[in-house]
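Below, a portion of the complex is reproduced, with chain positions unchanged.
Chain IDs A and B follow the sequence of writing; residue 1 opens each chain.
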Amino acid sequence: MSKTTDWNARYRMLVEELEADGVQVDVARERLLRQHVETPSWGYADSGTRFKVFHQAGAARTPFEKLEDAAQVMRYTGIARSVAIHVPWDKVDDYAALKRRAEELGIAIGAVNPNLFQDDDYRFGSLAHPDEKVRKKAIAHVLECIDIMRQTGSRDLSLWLADGTDYPGQDDLRARKRRLEESLAEIYRGLDPHMRLLLEYKLFEPAFYSTDVPDWGTAFLHVTRLGPQAYVLVDLGHHAHGVNVEQIVAFLLDERRLGGFHFNARKYADDDLTTGSINPYELFLIYAELAAAEERNGGRLDVAYMIDQSHNTKPKVEATIQSVVALQEAYARALLINRKRLEAAQQAQDVVAAEEELLKAFRRDVTPLLVQVRRELGVPEDPLEAFRRSGYAESAARARG
Amino acid sequence: MSKTTDWNARYRMLVEELEADGVQVDVARERLLRQHVETPSWGYADSGTRFKVFHQAGAARTPFEKLEDAAQVMRYTGIARSVAIHVPWDKVDDYAALKRRAEELGIAIGAVNPNLFQDDDYRFGSLAHPDEKVRKKAIAHVLECIDIMRQTGSRDLSLWLADGTDYPGQDDLRARKRRLEESLAEIYRGLDPHMRLLLEYKLFEPAFYSTDVPDWGTAFLHVTRLGPQAYVLVDLGHHAHGVNVEQIVAFLLDERRLGGFHFNARKYADDDLTTGSINPYELFLIYAELAAAEERNGGRLDVAYMIDQSHNTKPKVEATIQSVVALQEAYARALLINRKRLEAAQQAQDVVAAEEELLKAFRRDVTPLLVQVRRELGVPEDPLEAFRRSGYAESAARARG
């Protein structure tokens, strides 16, 4: 963003233009002020591919350092209000202290993510493992995470399972499904009434022949069987090529089973790139469904907007800020769709006019609106540029060695 | 197959080998004698791609000619016991006469397939169309098909919907889902108690942005909502790349919602090639799930095994015989799996031993067993070769011009 830009003038111009076009800017502004994005603690630590983990100078090494980094993202964007944790990566002796530290830093502890894939016992699965002892161990770990949720004030248990098989015949596919059902039921019984279980699906990796929860249909089947506290979690990188993700979002919203997102981007498989970096229009179309559901729902929607990325070549805090801004932009554009005209065109089966309503909203440079929102949130006009200028990365690199 | 082969000797040898290996050949033989494959009437008529329909000499032109061709497949294989029809492609004045003709030819009329994609009114959908008038027309057509089922003695209504959109925004994805639910409910109420509604899913084509029933999850959601007479139909060519189809089959079997198959093969999209022509091992793995479910179910499974292919470059009857034989082979191999050893290896988490049980069954040349079954069924040992020698294709070409 250019420093000489007269944002006030540009915002006034945008408001005029939008209102002449029948779009209520204030509604959009208010929603953007309330936007809440959750960043992942593991996104601040070193990560990599199966070929190599490249160490980054200044990458967070402890749960507390991760909180500090997450707080930076909050400080510069104003909407990254919470941070998801992962157990045991974020294991601490005193979770109340972790919670307090987060609060001091102006953020909250969000979803708790159990780890069901890095213990040697989980080589052939966790909740669906053929051996009851391993299943019990996995369940106990998740119940421990629920206990941690009590201490951190978390509401969402975010469950991703690496469970699956690598070869045909390796295990009985139906038996695995039944074992998983039983394990999930036991976990579900352990939830407090206000808690939610979010079940994530993924096409493949690390299992290369079958994955026990490979698609939204399987996740949906499980959560409806579990009960009203169970929801589906959509990770943008976990689908086969061609799958229409915004339609899955629309279906889950309609069934009231959309629990949350793991935002990222991908060109090939589960690439875990920064959100919106490959197809920002798809991200906008997903937000178009979310904004429509919010509209129907009186302006509120109980969905957890979490980021889940693996930053191999980008500095971690910068990459996370980029993603938060991408989510802000996608949401802003979606809020500027003239829904009345869209619906009228849809009713008239005027394909071109209906599509043009979306394109018009997507084409908008929403920066003036976002600058306005940022001013009201008390954060810099250009979060990424301000963070890069701040010297935080350099001092973290020094301090963390 | 070589004519000089001593099939009796080879069958005895296979039986000895299998029994030494702990596999009951008689169970396999009896199941194979009862195998039932349904061929599609439209598979005997001219077809093509969007670029060109190539006319084949002797391609069936009328519903009655299609029955004759289907009867040929029955005559040479002994298991292609019924033929699916498509309305209005197979529209006749007197369906009772059609049924009688089929019976004279030794086959039955199987599933009835409504056509919800070739009327100009269906340009923007049928059961999910934004306009109630079109939806009512589509429903009326399906109810007419149910009436035809009464006349033809059919049990299965086989429902494939081309419904979807080509562009973002073209229609409201959630509204389409709700309209489809209502339309399906109205159709379901029209079923007689013994009838089944089979709902097919497809990733894309002819809709290129969203398809209203794009995956098994959506089909499953609809059929469970409808009631116990509704089932999912799996077409092998309707999945995204990488999707594990045998796992979907296992899940649907476990949920008792697998209604039937549309067998074919594909390398790219919905290529509609002859069954087993691209990955015969995948077909075997699907049958491995079916045979296991049969086993658990006392040897019976209420699943419709239908072929759905588009023969652009192969002669149609020959291509259909190839597919029936491929299904016979896949089933035979699946029946020869030593399930006890497979389960033991799975229990022991011995991945290699478990996989080898499948590979051993897949590697088997089951021709001696199939020749034995064919003799008992009273059909030629080599169905394809016998049909090619019969002169039927040539006389059909002459008779049909």
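Heads up, the rule we're going with is that a contact is a pair of C-beta atoms (placed from the backbone, for glycine too) under 8 Å apart; a residue touches a chain by one contact, two chains touch by 3 or more.
Bear in mind that the values here come from a model prediction, so they are computed numbers and not experimental data.
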| item | value |
| --- | --- |
| With 2 chains placed, the number the full structure-file assembly comprises | 4 |
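Here is the rule we go by: only the chains that are shown with their structure count from here on.
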| item | value |
| --- | --- |
| Of chain B, residues touching chain A in the complex | 124, 130-131, 166-175, 177-178, 203-204, 209-211, 214-218, 220-221, 239-244, 246-247, 250-251, 253-255, 281, 285, 288-289, 292-293, 342-343, 345-347, 349, 351, 354-355, 357-358 |
